[in-house]
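Here the complex is missing one protein chain, while the rest keep their positions.
So, subunit A:
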Amino acid sequence: MSEQTDNPGPSQPEPAPLASLPTSKVARAARFAKTGLKVGANYVKHYAKRAAGADVTPEDLHAANAAELYGALSEMKGSVLKVAQMLAMEKNILPAAYAEQFAQAQYQTPPLSGPLVSKAFRDAFGKSPYELFDEFDPQARQAASIGQVHFARKDGRALAVKVQYPGVADSIRSDIRLVKPIALRVLGLDEAAVRPYMQEVETRLLEETDYALELRRGEQIARESAHLPHLEFPRYYPELSAARILTMDWLPGQHLKEFLATDPPQAVRNQLGQTLWDFYMHQLHALRQVHADPHPGNFLLRAEHGGTVGVLDFGCVKEVPADVHQLFTALLAPDTLADEARLLALLEQAGVLRPTDAPPLRQLYLRTLHDSLSLVGRPFRQPVFDFGAPAYMESLYALGDNLMQQPELRQQREPRGSEHFIYLNRTYVGLYALLTELRASVRTGAAEA
């Protein structure tokens, strides 16, 4: 989750020293940190009362905590959490999203000091960054979720150097161990039932700390997507990278928000949107592994050649097993919705519906999923889809809210559906959100079928 700003030059004013993480992700994480504090306070109150001799049960405590958590939940529009409910593949995937948010709130690391950055380089290369590069800016240019990005220059090339905070992988492990029991008890979930989801999130989070893996994946996806037009990947430098250091080209371009502020013409926005769409469809259907963090900070946009997209950060990549791919594609296929028997069969295969379900519950699930799939799959049913129509994203959000209100769904304490859907959903929602912001009109390829 690293972010780069626009191309630096000696003429540019130096960015202010990094005091905190500037993305909206932070606001969400902070929101959760706050909840964490309140939950912590509830525990303190609980034990204070007990110490004072009052007769309180642990259930009071959990109820108080759950209230805080649900409070946080309803305030979090557009976050990863929202994603899970929005696509409504499974409302009970939420705890996994919780765990992730919690963990992220926990391991938002403070900026690394200059000497610590030097230490990371000495550990890896036996040299300081000032010896390794021709030029190295000790002031970080951007925060990444588990480290920071420095600007460097070597042999005339501008480089982005990502440096990771020491011991992050360790703390993620212990944070999850810490958070898991709390999250489970507060939400009243069964550990065994949630395990695959937790496992999935933990694996992705830990992978994100492995820069060697990120380098391999970044190179691979770039190589296999080289034929796609208007797409740009940074070159990675293995000889300047290590377990906690990742060196790549400093790509030119602007983040979505700044880019949109330059008021790009519709044709450019369409081309950018098309490029993103084609890139993601190629990853999903041909590569079977996706850049699962389509966060605006991970793309650099510019108007050159009618619109060019630079793709950063392959820290979070989801590999899609063949059966999951087949299932996911079939669920979004235009003719599935019309055919109730087929939809039922697919949902059973996905583990969302079970033969043992009571008929009313089964109907409820079916109706809910039908609604959400028809919304999410809408772009696939039209040859050209206009993500600029504001009604579309609004109806997606409204759907999420509706689902939250359904008492029958809220009572379900048992997660369902494939754990692989967590990151696939996140990918789709991230992509849709980007395209909506771009107000791009995209040829989805649906007409050819």
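To be clear about the criterion, a contact is a pair of C-beta atoms (placed from the backbone, for glycine too) under 8 Å apart; a residue touches a chain by one contact, two chains touch by 3 or more; residues count from 1.
Following the convention adopted for this analysis, contacts and distances are computed from a predicted model.
UniProt lists the omitted chain of the complex under the protein name "TetR/AcrR family transcriptional regulator" (options: "Fe-S cluster assembly protein SufD", "Acyl-CoA dehydrogenase", "Peptide/nickel transport system ATP-binding protein" or "TetR/AcrR family transcriptional regulator").
Considering A:Phe151, A:Tyr165 or A:Tyr428, the position touching the chain not shown turns out to be A:Tyr165 (whole complex). Interface with the hidden chain, as seen from subunit A, comprises residues 110, 112-116, 118-119, 122-123, 128, 130, 138, 165-167, 170.
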